[in-house]
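Just one protein chain is left out here, and the rest sit where they should.
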Amino acid sequence: MSIIWITCLNIDTFGHCFVVSSRSMASKTQVGFIGLGNMGNPMAKNLLKHGYPVIATDVFPESCKEVQELGAQIVDNPADVADKADRIITMLPSSPNVIDVYTGPNGILKKVKKGSLLIDSSTIDPNVSKEMAAAAEKMGAVFMDAPVSGGVGAASSGKLTFMVGGAEEEFTAAKELLSCMGVNVVYCGQVGTGQAAKICNNMLLAIGMIGTSETMNLGIRLGLDPKLLAKILNMSSGRCWSSDTYNPVPGVMEGVPSGNNYQGGFGTQLMAKDLGLAQNTATNTKTPAPLGSLAHQIYRMMCARGYANKDFSSVFQFLREEEGQQ
Amino acid sequence: MSIIWITCLNIDTFGHCFVVSSRSMASKTQVGFIGLGNMGNPMAKNLLKHGYPVIATDVFPESCKEVQELGAQIVDNPADVADKADRIITMLPSSPNVIDVYTGPNGILKKVKKGSLLIDSSTIDPNVSKEMAAAAEKMGAVFMDAPVSGGVGAASSGKLTFMVGGAEEEFTAAKELLSCMGVNVVYCGQVGTGQAAKICNNMLLAIGMIGTSETMNLGIRLGLDPKLLAKILNMSSGRCWSSDTYNPVPGVMEGVPSGNNYQGGFGTQLMAKDLGLAQNTATNTKTPAPLGSLAHQIYRMMCARGYANKDFSSVFQFLREEEGQQ
Amino acid sequence: MSIIWITCLNIDTFGHCFVVSSRSMASKTQVGFIGLGNMGNPMAKNLLKHGYPVIATDVFPESCKEVQELGAQIVDNPADVADKADRIITMLPSSPNVIDVYTGPNGILKKVKKGSLLIDSSTIDPNVSKEMAAAAEKMGAVFMDAPVSGGVGAASSGKLTFMVGGAEEEFTAAKELLSCMGVNVVYCGQVGTGQAAKICNNMLLAIGMIGTSETMNLGIRLGLDPKLLAKILNMSSGRCWSSDTYNPVPGVMEGVPSGNNYQGGFGTQLMAKDLGLAQNTATNTKTPAPLGSLAHQIYRMMCARGYANKDFSSVFQFLREEEGQQ
Partner (left out) sequence: MSIIWITCLNIDTFGHCFVVSSRSMASKTQVGFIGLGNMGNPMAKNLLKHGYPVIATDVFPESCKEVQELGAQIVDNPADVADKADRIITMLPSSPNVIDVYTGPNGILKKVKKGSLLIDSSTIDPNVSKEMAAAAEKMGAVFMDAPVSGGVGAASSGKLTFMVGGAEEEFTAAKELLSCMGVNVVYCGQVGTGQAAKICNNMLLAIGMIGTSETMNLGIRLGLDPKLLAKILNMSSGRCWSSDTYNPVPGVMEGVPSGNNYQGGFGTQLMAKDLGLAQNTATNTKTPAPLGSLAHQIYRMMCARGYANKDFSSVFQFLREEEGQQ
């Protein structure tokens, strides 16, 4: 496990002196992984499959068992991960968890090595990403945000899409690791833009899904066959991913949650969370987002009415009339 | 002058006796055309180009000049068209015009021949289509609704899409004529479903366009390059026709109205009209359409604020901050 | 039962010649009443109580029993009512019923006497009121729209509010009858403005009710006591009828549906109907109504989710989180 130190010292255009790659890129040295939930678990496994030694931790010790059996070393807390690995990936549920894992009493930054590369794949507020990046920079480390698109299935099969924000000169290093877990690794710009891209995509996705659901429902009420209507939309300007790839109407497509009573897929509660982030960033930047905002409200109402764990395409069902009602 | 072929007499499953094709399909006999506006004019020309003798009229005599010069025979009113042609196409601005042209004092139904085929390509309330069909049936004629997708450009180049509602056994006859003016002629179901399909498509289109505009605006505010954001959306689940084919952000795509100060294209006022139809049909069928309804309100507000004649993608501009404001 | 003919002949400022009062106003002659449902029944009883002989009909004969026992004469259809009474009040569920009762094969206008006063208290589209007025005028009769505010309780106790549209010189005659059934009789302007006032009030009412429900819910989540929050709102600029007179939060006020599991009061389905009228009139007049439109959608979604027959203040419950969900 030889650690290769390529000690090139650069001076950037603003006169800052920084170390680009005091960490190994030539051989498969240890990679830290923090957060072994539904998404983190298969992601860490893919790192192991690609031959990377993994040092992992999670607040729930039982979450660590699977990767431990596959050879990962389990340590007590994020600080201990940072003590042993100079490349760390984090995959956490929300902003407060990220803040704690990076800056908490046992956080990464307590023991982070200079020059470490810290990649956060959580979906969180871009402002928190920026704060973490600034805190990491003070310790001589590099922070990048790299949220994912794709669910548990894509995580298992290594087919995630990563949207990456941070210093462009570090992108190659990040891509080396992320490519083990995903098929698309897209550089988006400065720190926080990975989150921004993720949030934007999911906001438009939610709008398209509710819009498709309303439209299909209206068309059915007006006497159109749902399959035919989907076909017409998909050859016309109404076409969108929710109409042609993930149609919310049972029976129109196969292999999507609408055909399986809205089980699996991307939960309404998770969509509501992402729309909450979109809402907050829109509010904070004084950006009008009328449909995105209403989409948020609708998914919030659905959570309040028992749809929290159904796939987000169940909005079609939510908008349909109950039997015996009008 | 028309050669009438009575080729067969059918009895349908409900016991009604009706004549399927007392009108010519074997040779190019006269076709009536009523409504020679921006859309009707190029449509009628395409019929002439395909060798059909055209009998036309319009409430504005000057609108008839062009097709007259190309060989069309101009008559005084719809009744006179019906007196001379047993296949008639109408292309009118709104429901009241259609009601007048069909059932008014000089309307088609005053002199319509038994077995005539009446095709209405106007975009109107599906209920009005049904009423016209019922009125035509009383006179022994067949009414079909066949609204179009595609603007003046598509009308000129004969590349419209027709969504057709009405008796299925008449669809072949309708398609013969409509194919001269469009590349897609889709059978949608009973009378009114052509309108339903058109309305549904445009409602989803409006939702997608506003959603794309909000999303692009938010992403730009968050530091993303607009071209990059469009690229990310278009390879992800946020993808829709408005993001990948008609992007509303100036500079992202070429050859679309956003690159030409929102001139040309499909006017905000026309979109507001179609959304009004969607709104009315949703209300009348007690169908919730929260995003479609809000999209309607936004296009209505835009009309009130000076955007009536700009392309409907100008909603991006409407949502942007004015200089010197916040 | 002497019929007094006061044959004054007037010429109005536009040169039209018309008969103001060929019908009796000096004595209590017969009054027609059509539509004996939940509202019509107690209204007709109040006319009887005030000494007016009533000639009544309803499509459901059993609805006529109560007023018949109290002395009303029951006839077969609206035409027969018009044959016997020159002042007629109609109270019907929706626009199509009104069209049928006035202009149908057995409608009022088949046998209406010249100079008759026809007062419609149904809540319908103002355009239909205008059409009925035009049709009545052709027969020499006067039509006024006079929808009510107040429910079954107010109808029983004679405490309705009537909003009246029509020729101002007929208002006194209308008020004579309406005062038997209500405490406020307000003249609103030309035909249709009674409906307009009713629709406008109910649209703002719905907005205020949903707004109050959201606000109370948010405040409770933020740690405020609901009674205290209501008190603060009611002494501040957030005050509205829904917060100070009909608070939707159980326990805040007594004697309102929120204290009785949202039983009684004004049903969600009826509110959705009125909002549909508001929506249609807004669409038809190209008036933006973003909150009114969203309120409509929310009440429509509630109907689809089992709230159709609960009081419209149950939107508070609809927006609350279900137990065990988030």
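Of note:
We just call them A, B and C in the order they show up, numbering each chain from 1.
In this text, contacts are C-beta pairs under 8 Å (C-beta built on N, C-alpha and C of every residue); 3 or more make two chains touch, one makes a residue touch a chain.
Nothing here was measured: the structure is a model prediction, and the numbers come from that model.
Considering the intact complex, the chain excluded from display touches A, B, C.
The missing chain, though absent from the display, is touched by one residue of C:124, C:173, C:188 or C:272; that residue is C:188.
For the options A:202, A:258 or A:279, the residue in contact with the chain missing from this view is A:279.
When the omitted chain is restored, the residue from C:118, C:178 or C:229 that touches it is C:229.
Listed residues C:34, C:74, C:92 or C:203: the one in touch with the omitted chain is C:203.
Only one of C:140, C:211 or C:306 touches the chain withheld from this view, namely C:211. Mapped onto subunit B, the footprint of the missing chain covers residues 269, 294, 301, 303-306, 308, 318-322, 325-326. Interface residues of subunit C with the unshown chain, by the touch rule above, are 126, 149, 161, 163, 184, 186, 188-190, 192-193, 196-197, 199-205, 207-208, 210-212, 214-219, 221-225, 228-229, 232-233, 235-243, 245-246, 278, 281-282, 285-292, 294-295, 298, 319, 321, 326. Think of the hidden chain as still there; on subunit A it touches residues 272, 276, 279-280, 283-284, 286-290, 293-294, 296-298, 300-301, 303-304.
Just so it is clear, only the chains that are shown with their structure count from here on.
Innermost chain of the displayed assembly, by C-alpha centre distance to the whole-protein C-alpha centre, is B.
The chain with its C-alpha centre at the largest distance from the centre of subunit B is A.
Remark: subunit A and subunit C have CA centroids separated by 53 Å (rounded to whole angstrom).
Averaged C-alpha coordinates give centres for subunit B and subunit C that are 38 Å from one another.
Counting partner chains per residue, subunit A has residues 294, 319, 321, 326 touching two or more of them.
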